[in-house]
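Complex shown without one protein chain; remaining protein chains in place.
Our next item is chain A:
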């Protein structure tokens, strides 16, 4: 009897130990940054391509107010309500006090400076594919923006999702180890793939999710239920979106469909970001969309 209890206890300890090991936050090595330096001017393009302002600027912010990354916007989901934090360069309320390595870890590993998993409402599953150089450039750009002293608010997430270590399990299942579109692409579509998959995180809305909230990579960009309410986010694979490449690129700049209706919903906001890029980058995204595998 005593031996049974002992072996149960041992098995329990082992299970907890395994869980702890398997869900440990992944940290980057400082060597990753050696010889690299952030360039704020280049970082501005990364900022707009990455869509940072769409979540981290205050609700309804327009114009230059979109550069005040005070956080506070709430995002309801099946797992709870996530509240975007302050990522302005304020030393206490924002990320001004972070090291570059902490910033890169947050972006690419989804881990906070104190070693906790971030919830994947923060699309690090995309940013994971971004280059370290781009992340440092982004950091340098954010450092030039106005600081906001507004404190970040806690997420409203109930048990069991409140256990951050469980996000470690989720990451094991859903962190990508490469691009969703793996086929050979020409250099323009390749640039578009980087912009779409690593920075602009188009798939977060345009790809359906499984029950755990992970992207169904077999239905990449096939369209999905609208996370913010009724209706569907349209599929944008070539079999579902018949617009010409030029029409797609123009839409991403001026927000007009080929029949000159205008983008609405969240896409209007995405276009406010993508409109800030060079024409070549919007053309690259269009080329990538045309290179997507069919989804029907």
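By definition in this document, contacts are C-beta pairs under 8 Å (C-beta built on N, C-alpha and C of every residue); 3 or more make two chains touch, one makes a residue touch a chain; residues count from 1.
The definition used in the following text is that contacts and distances are computed from a predicted model.
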item: Choices "Monosaccharide-transporting ATPase", "ABC transporter permease", "Sulfite reductase" or "Cytochrome c" - which one is the UniProt name of the chain not shown; value: "Cytochrome c"
item: Of A:27, A:116, A:172 or A:232, the one touching the omitted chain in the full complex; value: A:232
item: Contact residue for the chain not shown (choose from A:29, A:64, A:177 or A:261); value: A:261
item: Missing-chain contacts mapped onto chain A; value: 62, 226, 230-232, 234, 246-247, 250, 253-256, 259-269, 271-272, 275
